[in-house]
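Quick one: structure below, then a few questions.
In this view, the complex is presented without one of its protein chains, the others remaining in place.
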Amino acid sequence: MPAMENKDNISHVQFDHARKERLGMPEAVFCEGKDSTILCALLREFSRSTGKSILFTRLKPEIFYAFPKEIQQGVNYHELSRTAFAFALEPHKSGKKVAVVSAGSADAQTAWEAARTLEYLGVRHTMFEDCGVAGLWRIQKALPAIREHDIVIAAAGLDGALISVLGGLIRQPLLAVPTSVGYGMAKQGESALTSMLISCAPGISVFNIDNGFGAACAAVRILNMFC
Amino acid sequence: MPAMENKDNISHVQFDHARKERLGMPEAVFCEGKDSTILCALLREFSRSTGKSILFTRLKPEIFYAFPKEIQQGVNYHELSRTAFAFALEPHKSGKKVAVVSAGSADAQTAWEAARTLEYLGVRHTMFEDCGVAGLWRIQKALPAIREHDIVIAAAGLDGALISVLGGLIRQPLLAVPTSVGYGMAKQGESALTSMLISCAPGISVFNIDNGFGAACAAVRILNMFC
Amino acid sequence: MPAMENKDNISHVQFDHARKERLGMPEAVFCEGKDSTILCALLREFSRSTGKSILFTRLKPEIFYAFPKEIQQGVNYHELSRTAFAFALEPHKSGKKVAVVSAGSADAQTAWEAARTLEYLGVRHTMFEDCGVAGLWRIQKALPAIREHDIVIAAAGLDGALISVLGGLIRQPLLAVPTSVGYGMAKQGESALTSMLISCAPGISVFNIDNGFGAACAAVRILNMFC
Amino acid sequence: MPAMENKDNISHVQFDHARKERLGMPEAVFCEGKDSTILCALLREFSRSTGKSILFTRLKPEIFYAFPKEIQQGVNYHELSRTAFAFALEPHKSGKKVAVVSAGSADAQTAWEAARTLEYLGVRHTMFEDCGVAGLWRIQKALPAIREHDIVIAAAGLDGALISVLGGLIRQPLLAVPTSVGYGMAKQGESALTSMLISCAPGISVFNIDNGFGAACAAVRILNMFC
Amino acid sequence: MPAMENKDNISHVQFDHARKERLGMPEAVFCEGKDSTILCALLREFSRSTGKSILFTRLKPEIFYAFPKEIQQGVNYHELSRTAFAFALEPHKSGKKVAVVSAGSADAQTAWEAARTLEYLGVRHTMFEDCGVAGLWRIQKALPAIREHDIVIAAAGLDGALISVLGGLIRQPLLAVPTSVGYGMAKQGESALTSMLISCAPGISVFNIDNGFGAACAAVRILNMFC
Amino acid sequence: MPAMENKDNISHVQFDHARKERLGMPEAVFCEGKDSTILCALLREFSRSTGKSILFTRLKPEIFYAFPKEIQQGVNYHELSRTAFAFALEPHKSGKKVAVVSAGSADAQTAWEAARTLEYLGVRHTMFEDCGVAGLWRIQKALPAIREHDIVIAAAGLDGALISVLGGLIRQPLLAVPTSVGYGMAKQGESALTSMLISCAPGISVFNIDNGFGAACAAVRILNMFC
Amino acid sequence: MPAMENKDNISHVQFDHARKERLGMPEAVFCEGKDSTILCALLREFSRSTGKSILFTRLKPEIFYAFPKEIQQGVNYHELSRTAFAFALEPHKSGKKVAVVSAGSADAQTAWEAARTLEYLGVRHTMFEDCGVAGLWRIQKALPAIREHDIVIAAAGLDGALISVLGGLIRQPLLAVPTSVGYGMAKQGESALTSMLISCAPGISVFNIDNGFGAACAAVRILNMFC
Partner (left out) sequence: MPAMENKDNISHVQFDHARKERLGMPEAVFCEGKDSTILCALLREFSRSTGKSILFTRLKPEIFYAFPKEIQQGVNYHELSRTAFAFALEPHKSGKKVAVVSAGSADAQTAWEAARTLEYLGVRHTMFEDCGVAGLWRIQKALPAIREHDIVIAAAGLDGALISVLGGLIRQPLLAVPTSVGYGMAKQGESALTSMLISCAPGISVFNIDNGFGAACAAVRILNMFC
């Protein structure tokens, strides 16, 4: 614990490298609001050339693409989900599969944040997009394929009605992520969040607004039971 | 306009008897919070013996059943919906039919307030109860019968997901009433209300929490187009 | 349902082309927050040259005017309402007329979104602007002309008092849209919304804040009854 | 300032008897939540027999009528407004008149609290009840009489639309009191309050929910200008 | 789907008996707000004498103990958790164990609702009470035993700090239930809920306030993976 | 009432020129959110050269200073308050004086909006700045001079404590304007607003957040009593 | 850690008896919402006859006075503050004095909860009641005596203006407790709380609504520095 008295210092992160062993989950860097210089240094440290990997979330394209080319080339960046990592971890030993379902195209960013976290963690997964229930045939068409997965992560904004419908149709763990889609009374995702918390379909797990990363971590906590 | 200066008086209601002609809707008395003595006097005035009828809403059983027997016998009281009237108006000239759909048994009070208002106004209607989407087969089973109606009023609490599903399945006017069902983040119906306002199914009309009366009046505004 | 496992893809929209038949309403693209490249591709696909038409809402001028000229020329863009379409649908068979009323000049964007949606859907309509009740003579002057219409859509911000006054003066269906006008306790339209939901004028249908599109769709649900 | 160290004492009120001289307003006792024994002692102290008068507000009937008969007879109690005082002060020297207007019968309690406060303070006033704008003819009928007054206090719940309409029709000071009438999104008067604060009619003074007493005091601050 | 036109009927529940097969979870009756007569009939129907079992939640002691003795004797009632059932289902085939952890004695009702739901569903579980982190030694003392379980359900009110601490110490699925404990800014559990949603410990599943039943159902969804 | 059917038009303002006669207050243009082109046209119409005057509020410097020089020279613009007018109206006949008091330097914009509105309306007034009660000596020093005025307008942000202190020290009408000063729990002025509404000093009139214009109009309503 | 599997048990409290040594503060029992039987058992355990003492807070008179007489006689109960203990701890070694100041008589319950907690902890203190700033002379009169104390705890509801005024007049630690006094926009103390948090007087410590106990504990944390 470095203590410093009455003098300036550069704020630095204490990495929790034991987290992988303790929780079965690696450390991640939440980039939003972090200084560009610090992010650049971290990307350099956790890159293909150093052979160390870590997950970066909420890394905006305008920040990433302003970095030097060799930094950019050192990591696998995915623009839509705003995630980056040098290389994925080894395939997860559970061998289980996760379905990632989204209600509308505007929910893609969150759904892909979940998918990319799973990819980084070596978990097999499939993406099912645009399954919102305003056109009920969409989710019904995708249902047989979804049911072949072991866990379902679903991202939805607005009224979040997809969650209740899905919750009544599948027996799998259902991890629901509200998204900050919409305007007016959508209230940046609060309405979707409360809808999911009070869904009458039983046993639905809920996460913070736009928190695809969290849902993927919860999936891994479940998959850890098989290792 | 009776004006009184510096002296006490008994607060009285100015009935808007011209409302029926102006709006095609009769005056109604919202009983909640009103003094029991005043309600008793009004029930006596608008009863079978006087031949005058008016709609009473939110009239609690414990208040109604404490009135003298002849007052009780003078009106048609419906306990679940908490409504009363001496006799229904003449059948509405439009001849159209309204479906009243509810998500769960806890939404019955609001759904029946809508149904009873329609009954009072002489509008044909059918009740479809317990159609919540946590068990999707319920609404699917009821759908063909619902589609034979001209307007649909739907009452739902919690996440209000029934509204979005229904809104994507029917072409009729859909009048959605959130109910104050649930606990915790249900927030006395606020979550259901916002869900309905931001539903991705297009063209859904929304009303105040538990306001079955209002939805029935909106249905009558539509039916007035056929007279 | 295209499923993809552990790999990147371009998020794409599943158009619900059956919606027109199922609901009597065409598909629309809500442009806010969507990627400029995707919007450009969609405008190209649904343009005069392709002979396909679809409604675009919330399409900001700064985005639209940055598109190539031939894209711009391929659609009918209306700046104030931020809507675009290649060409309007055939005149609606109902032959009915809708009045669109706004309270103040700041409510124009929402009122015109409703008007343009009606135009796209081939519904006859008239615009009545600046009818706010702080100067009561305005609405009183417009009233005779408004009453000649079959349905009334009204957009108002701030206290939304126009809605209650109008609701007590007309028998027609009244579809009320709160707008995000004002500052301080106007709370981006929430105060107008709650005012409309609890209006003492009976039977008023309410929509999400600034949702002129939704009110127009609700009008079409009603007009569908005449086809 | 009586100070006591480490021992129990009976909480007592420090009356601000200089308030009448300093502010032109007498001390008042807000009874809600106060202990019944203390209220009884205060009523005894400020009664006809002692010749001292003070205003009691929010004094519930069930509490007042449980007091000994001689206490009840010592004061002038008004049940609807829940106010009491031994005798009114001398007629206010300004000689001006205040109109007290209410929107619906449910706003009567607040309107009468204002009226009774004026009565206690010796201010001439007239009550105009049931002037809500859902039936616009009501306020229009009362308007000529209202305009003969110098100040207008108006109490309204729900959407508070009466205030905007009235504010656009009169030149007088308009003191607006929201009331906790209604259910659902009425939110115990918060919606009425915000509606009044953002009314587009200019120069409307707003008070706390149900605070008829406060509006009457504000009227007296104005009338003090004439003494 | 029984449809009834323009006449009164007794609201009844459509039981979703296929839910057990479809979701691996039985139907439950949420008793709060339900009519006492209906509850009594349901308890009679699902009792030891009929050999049918169902889970009743939120069944208040004052209601239960007012039922006839033979009704009371027909079910297994647990006062603290307010749950009842005739008999538990067969032991769950997964053979896994769930730890139920509570922060303070005031969280017991919710924790026991989860435990009793597990009991009804035949799931092995252990209760760990009073593990709040204000005295950190409590949770540290219980930790080794908790870690021997496969899934952890934790109920906490106030600041919900137990969840973040626990989330950083265990690899198991952590199902967090906020409780409506506390006063002032505890806001009936909303503060605990938001704390859990934004916990910096990754992968925590959150449920509605006081919803012990929901967390137990989510545990069963996970355990279904082992059958 | 110009009605237009199915065609585009330029949104225009219906000026309420009778307002001066009806309410004793002139029309004003709230510039925030209005199109720059429209504002420019209005400034040209109401300028020294045309001899017509109107009040413009919330006119940002960056917008005003981008207008052509001759437009700028045609009006009297005040940057801090963001107000403009061609020339002030004739001195108000009442001859009364208004004190405008502000708590801190951050409240200046609102206080000066009130002062400039008074100036436009020809009302005599004095500005008292930086009188916040964290240093109680400030308000005490200014008090004798404030008391020589007939009406007091006070603008304060944060806790708004100045209002309660002032309300207990003066007999004059006190018109309180909360300001959107501060961060965190200041909530853009909502906390100041609620503090003023529930102040224990009696008879305080409250206005919308930052609404200096409204308070000045309310002052004029009072001064109209002297004409 | 008593673990129990699949069976009922009586929920019991794990007392944190080491807290006195660790934090310098004894364990306390928050009685609100706790079962009457459990409270009775605890009062018996911590009473004069057993020679063990603990602090009970929020113990309502109607509950306390329903206990057997010998239980009542075993503790020192203070009705206004709703606190009880068998006997106070030894005088605090710091020898410092705390002033407890309240704004109005309605804040007495909270102020006395603080005072009684100090009494239990053996801390010298003085009560200053009814010092609200609507009559500024009250606090000015008490100020010299308050300044002779080392720490100031102040309880205020409504606008909490006393805190800002006091914070600008004294150098001592100022521990501010908002109270749930008032109606309407007082919002059960939330407005007072936010006022205190954003007070422009610097360095004010704030506690939960009505939490007199917490403020007294914070005072003890400070006094611990002198031991």
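Annotations for the structure displayed:
The letters A, B, C, D, E, F and G name the chains in turn, as written, and every chain counts its residues from 1.
FYI, a contact is a pair of C-beta atoms (placed from the backbone, for glycine too) under 8 Å apart; a residue touches a chain by one contact, two chains touch by 3 or more.
Predicted model, so just to flag it, every value in this text is computed and none were measured.
Only one of F:L39, F:L59, F:A142 or F:C217 touches the absent chain when the whole complex is considered: F:A142. Among E:G74, E:G167 or E:G214, the one in contact with the hidden chain is E:G167. Of the residues in chain E, those that touch the hidden partner chain are 103-104, 132-136, 158-161, 163-165, 167-169, 182, 184-187, 191, 193-202. Contact between chain A and the absent chain runs through residues 1, 3-6, 8-9, 11-14, 16, 18-19, 32-34, 180, 188-190, 193, 208-211.
Counting the whole complex, the residues of chain G in touch with the unshown chain are 22-25, 28, 96, 150-151, 168-175, 193, 197-198, 202-208, 213-222, 224-225.
Please note the rule applied: only the chains that are shown with their structure count from here on.
If you average the CA atoms of chain E and of chain G, the two centres end up 35 Å from each other. Between the CA-based centres of chain A and chain B the separation comes to 44 Å, rounded to the whole angstrom. Residue positions of chain D touching 2 or more other chains: 134-135, 168-169, 184-186, 190, 193, 197-198, 202, 208.
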